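Other chains of the complex are left out, but the ones given are in their true place.
Per-chain numbering from 1; labels A and B assigned in written order.
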């Protein structure tokens, strides 16, 4: 889509050369064929060094644009960005994609739905009631239990096991908010990538990225009811016990252990080999690897135990 | 069904004129064609002013009945009421309903199931593996992702998005308890009504009302794993972050924001523009709009932060 067409949809003018735009991305990651955006002066330096050529920006950031940029000046960049994501959203189903490819030795139940463009590896099992979206890739020897849904464009590794009713690649939870209190959907145009040897329990939900990928790395194991928000990255061999959740863009290092009903805020960076006891509530990044934590607010596990003993004494 | 037939099923006598009963309802809402019930003397005034003509009541409430009432005297009204709901429960599938109506431009996958009586609007997408129950109504331009289940008689607005494996209209959790500790099912004969422009994440569950409707109002946005119990009402443009739940009959005003893993008790009334931080546990109604809350027990957010600082000091 041409930048001029984006401007028309946003009912704005654009300034600079017209450009063919392939997709959108966040400021620090956008390439020269992607449309990006800056919402606030605090991003001025990132804006100035951006590789992108096309921008949605407020009036007061024009001066920080890289030389030769094309741009659309927006009254509310966050709202315009949300509307723009809709223009780049892929269709729900890509009917025109190539025929499904299924590797030797694979079993796809006749009551599973596999959309065009999907590529299924060797010795894969896809059971009844599952849905494999357009252009999904599934590696060798992976098992998809019944009633699993994998949204379009997601990638599943080899030797994975995905249990029933788990959802891979539903939309991340992202909206821009109008002054009237309405919520404008930010279309989630990224995907989910699951590496090899991952097992995901029943009734989990791993959301697709708004741009780029939500990433579940090699050897991760999820119990049931795990919620992973958009753009998270879960490190190799990490383990999540039931009913835990991770907020958007949070990254865990390798071999983290997360006990049941725990939760992480968004945009955190968690060191590898961190262990969280049941119902941990993690709201800050953790830089030092190998710690053991408990509680909400979170603290060192031994400290939490001492604190609980102190609290119990209040009653005596 | 005649009131005399209800009495026969309950193995009780009825007193007064025999009446044709269309359905059941709670005391304060029952019309003159509905069967209702009163369990306790504290409802005497509501009973006296009821519009209903047919009642299940204990012996000690006969004197408070409106003049000309027909009634069945029950040893345990709560148990009799539960048995009576079964008599008025609609069949699981209405095979005799009219043919499905699908509006222009809509796509219904051949691997989706749409029961008779359903009415699908224009430009709707219903993906594989979804189930649309008898007499369900779906508005224009709504998207139903794969493996969604919408139970019979529910109503979905226009421009809605319902993500995979979400359940709309499963039975609310209601039972009457015998003295022997058994649980007698109260059939959930109401429905769910979802207004326009609502987005519901993956693996949510919004239960149907016992009588009348569970209501999700215009512009509401739910993340994944949201649990809404029977007879709730969620106000316009409210937002729920993942793994939160609301107990039966609780009402939230417009533009509430509920962060992750929060929960509300049943029968609360929450003022509009209330904000709840992560893992809030709300057990009392809130009358003042615009507050920000945290914790369980719930308190003002700033108070909660101060309290956490004080608690942390116990360890020093």
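Simple rule for what comes next: contacts are C-beta pairs under 8 Å (C-beta built on N, C-alpha and C of every residue); 3 or more make two chains touch, one makes a residue touch a chain.
All values reported here derive from a predicted model rather than from experimental measurement.
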Full count of same-sequence chains in the assembly - 2 placed in this view
3
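Here, only the chains that are shown with their structure count from here on.
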Can you check how far apart chain A and chain B are, centre to centre, with Cα atoms defining each centre and the answer in Å?
32
Chain B residues within the chain A interface of the complex
107, 109, 111, 125, 127-129, 143, 145-147, 161, 163-165, 199, 201-203, 219, 221, 223-225, 237, 239, 241-243, 254-255, 260-261, 278-279, 308, 311-312, 314-315
If we count contacts the way the header does, which residues on chain A are in touch with chain B in the complex?
92-93, 111, 113, 129-131, 147, 149, 151, 165, 167, 170-171, 173, 175, 181-183, 185, 203-205, 207, 225, 227, 229, 243, 245, 247, 261, 263, 265, 281, 283, 296-297, 299, 303, 306-307, 310-311
